[in-house]
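Have a look at the structure below before the remarks.
Of the protein chains in this complex, one is absent; all others appear in place.
Naming follows writing order (A and B), and every chain is counted from residue 1.
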Amino acid sequence: MEKKNWPLWEIFIRSRQGLSHRHVGSLHAADAAMAVENARDVYTRRQEGASIWVVPASAITASSPDEKSVLFDPADDKVYRHPTFYDLPDEIKHM
Amino acid sequence: MNARCEYLLRLGDDALILGQQLGLWTGHGPVLEEDIALTNIGLDQIGQARAWLTLAGRFEGKGRDEDQLAYFRSPAEFRNAQLCERPNGHFGDTIARQFLFDAYATELHAGLCQSEDSDIAAIARKSAKESAYHFRHSRAWMIRLGDGTEESHHRIQQSLNEILPYAGDLFHTDAVAASAASEGWGIDPSSLRDPWNSHVEEMLKESGLMRPESTSERTGGRIGQHGEQLSQLLEEMQVLPRTYPKAEW
Partner (left out) sequence: MEMDLLHRFEAYIASDKKIEPKDWMPDAYRKTLIRQISQHAHSEIVGMLPEGSWISRAPSLKRKAILMAKVQDEAGHGLYLYSACETLGVQRDDTIEDLHSGKAKYSSIFNYPTLNWADIGAIGWLVDGAAIMNQVPLCKCSYGPYARAMVRVCKEESFHQRQGFQIMMTMAGGTEEQKEMAQDALNRWWWPSLMMFGPPDDDSPNSAQSMAWNIKRFTNDELRQKFVDLTVPQAELLGLTVPDPNLRWNEETGHYEIGEIDWSEFKRVISGDGPCNKERIETRRKAWDDGAWVREAAVAHSQKRADRRASTDTAAA
């Protein structure tokens, strides 16, 4: 008999309003609707969720670790993008 | 026995017997994700049973709590619909049983949210969300299995044929049901038959399943008439408290 595995889905959950969806893990489901239901049962058993995204794992294109330096190192020397780069007088408390 | 207690026992026993049976699936589901889903539904049923039985005990006025009602009544004192005690069978049998029940429960709990008894309304509000989810789950599986493969279609049709006659108890009406409606704290279940029927019809349409030729409905659960299955089920469920009545757990 031909083997018919259920496809793998990557699950992203927004734990509460105001936060972005975060990858929590994966699971198997025959279709998207089932993936959402399964995600609810598997990953939100303790009220962890406000919203669920399910994405077929096969639809994700990942960057290769070998490109890591090409992709991310250029950001290394842009310290001026970080707030701590700027020295301000102590009197300025919140900025 | 007063009508409200009797009515609440019916609600509680349905949930308890279903929860007990769904618990048997834990560790034995067709796939890990579904194992978790069935247990979730079973957990909801046990939770509902506890709430209804606690309230029933209060109206009974003999100081019995959820456990005394669950563990120290005999089969003839149980008020669950015969539908609920039908054996788990294979996955399709369980799903068909659950679907017929969920289609009723989602209407029942929605209606009971309007109860003039604030305790009943509160339990119903919580249960309504749960049963809406259960309904979504069992309905989706009826459609998947009905539409899926030749084998699954055949199997789930068979399950439906066998279980459908047992739905009769769900709409049983009598003096208890009548006072529930007239006094405003409950609803007469016979009023749920039409909305239930349209849920069933919609499912049939989507799944390609057929309504089995009408056979006479099996009833009697609400007045304590049950099949053999229930006494076996209770024997297993009640074994510890009955063997060691003095123990606390």
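Quick note on the criterion: contacts are C-beta pairs under 8 Å (C-beta built on N, C-alpha and C of every residue); 3 or more make two chains touch, one makes a residue touch a chain.
Source: prediction; values computed, not measured.
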From the list B:Ile46, B:Ala105 or B:Ala167, which touches the chain that is not on show?
B:Ile46
Per the definition of touch given earlier, which of B:His90, B:Lys129 or B:Arg211 contacts the omitted chain?
B:His90
In the complete complex, the non-displayed chain touches which residues of chain B?
16, 19-20, 23-24, 26-36, 39-40, 42-43, 46-47, 49-50, 53, 66-67, 70-71, 90-92, 143-145, 147-149, 151-152, 155, 236-237, 239-241, 244, 246-249
Against the chain that's been left off, what residues of chain A make contact? List them.
3-6, 8, 25-28, 30-31, 34, 42, 45-46, 62, 64-65
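Quick note on the criterion: only the chains that are shown with their structure count from here on.
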Chain centres from averaged Cα atoms put chain A and chain B apart, in whole Å, by 39
Listed in rising order, the residues of chain B that touch chain A in the complex are 31-34, 36-37, 40, 136-137, 140, 144
What does chain A use to touch chain B in their complex?
6, 27-30, 33-34, 37-38, 41-42, 45
